[in-house]
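Single-structure report; data block below.
Note that one protein chain is taken out, while the other chains of the complex remain in position.
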Amino acid sequence: MRTDRAILRLSVEARPQFYDCDPMGVVWHGNYPRFLELGRVAMLEKIDYGYAAMSESGYAWPVVDMGLKYAQPIRFGQKIEIETALVEWENRLKFNFEIRDLETRRRLTRAHSVHVAVDMKTEQMLWETPPILRKKLEPFL
Amino acid sequence: MRTDRAILRLSVEARPQFYDCDPMGVVWHGNYPRFLELGRVAMLEKIDYGYAAMSESGYAWPVVDMGLKYAQPIRFGQKIEIETALVEWENRLKFNFEIRDLETRRRLTRAHSVHVAVDMKTEQMLWETPPILRKKLEPFL
Amino acid sequence: MRTDRAILRLSVEARPQFYDCDPMGVVWHGNYPRFLELGRVAMLEKIDYGYAAMSESGYAWPVVDMGLKYAQPIRFGQKIEIETALVEWENRLKFNFEIRDLETRRRLTRAHSVHVAVDMKTEQMLWETPPILRKKLEPFL
Partner (left out) sequence: MRTDRAILRLSVEARPQFYDCDPMGVVWHGNYPRFLELGRVAMLEKIDYGYAAMSESGYAWPVVDMGLKYAQPIRFGQKIEIETALVEWENRLKFNFEIRDLETRRRLTRAHSVHVAVDMKTEQMLWETPPILRKKLEPFL
């Protein structure tokens, strides 16, 4: 989050549920990708490029890399904030995430995900962001 | 399980994982449908009508009804057996399930699921089992 | 929903995510219990008997029965409303649910769940609702 310059940044609130938590009473580490998804979806909708727009545009954006650093557990009942920053967009999309306790603002988790464009007709991976996404991002650059 | 005559019956073993369990240390009730799926998949493959064969046949079989009676919790570390019985097939598919402790054979859960055929071209629900399934079931009737 | 008299009733909105959906492009039937949980949690918090209050009260309320009727699929991108009704409370808790399309109000799913009180010290199931829950419900009866 520190080293990458963010082009866009936004926060969404979430509330981990009972079913997200494991026998230790904390969110199971493998359930965090669902929280990242909430942040990413909010970001993509902000630039008017949510799943429906993506699909219409003829590109899919599969994840090729995801990483998470779990500094503090998320306990059952704790409300969280997921800050999402778009930090790369020219050749691929890279999002950085910070999950924080909603009340104390203490940082609990840092994470990132990297996505590449795939042309849905040819099933070929693109090495450059397609024009449609550049256009969507223009107002924010 | 008692009132319905089973056309076919089989058991699969499963082992609930840490991520299946909730802060009470037992499998979260909403994760049981994954166990039923394991039993149903085994049954459909036994009659050579697994997902790939279904898809080729031009029909999907969405669940229209599912019910579960949780008599005993499934604790983390407990190994289980899922017995699946096919009890209806002429107009729809109905499966009955019993989940038992693998060692003691004590019954933990009873469940059922009901599925109807949908013609994937017309997206119409069928009120009778299509010939392809009758043919698959013939050796077992 | 029709036959049971509701003591309490409320609606929450939800938005199924990409990860809730299966290769048919609809919410996988086994993911619906998560939606029911959202409605139930909202209801229990309304009567000031959420998970924290439950735990303090010394009782757990495991699910003993759950049933779902899937009338229409929930498609990816569809926003939904989960109406929860408390229809029994004297000996056990019974909730009825209706999931509807948020825009059209068309009913998609009907469901119910039944819960019994377990004394967390003795691990005994109770055949009558403990006084604490009666007290919480009093303002609504």
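Letters are used for the chains, namely A, B and C, taken in the order the chains are written, and counting of residues starts over at 1 for each.
The criterion applied here is as follows: contacts are C-beta pairs under 8 Å (C-beta built on N, C-alpha and C of every residue); 3 or more make two chains touch, one makes a residue touch a chain.
Computed from a prediction, not measured in an experiment: that's the story for all the values here.
Shown chains touched by the hidden chain across the complete assembly: A, B, C. Annotation for chain B: contacts to the undisplayed chain at residues 17-19, 33-34, 37-38, 41, 51-52, 76-77. One chain of the complex is left out; on chain C, the residues touching it are 18-19, 21-25, 28, 30-31, 76.
Within the complete assembly, residues 24, 26, 29-30, 33-34, 36-37, 60, 62-71, 73 of chain A touch the chain that is not shown.
Keep this in mind: only the chains that are shown with their structure count from here on.
Separating the centre of chain B from that of chain C, both taken as means of CA atoms, is a distance of 24 Å.
Computed centre separation for the pair chain A/chain C is 30 angstrom, with centres defined by C-alpha atoms.
Centroids built from CA atoms put chain B at 35 Å from chain A. Those residues of chain C in touch with two or more other chains are numbered 33-34, 37.
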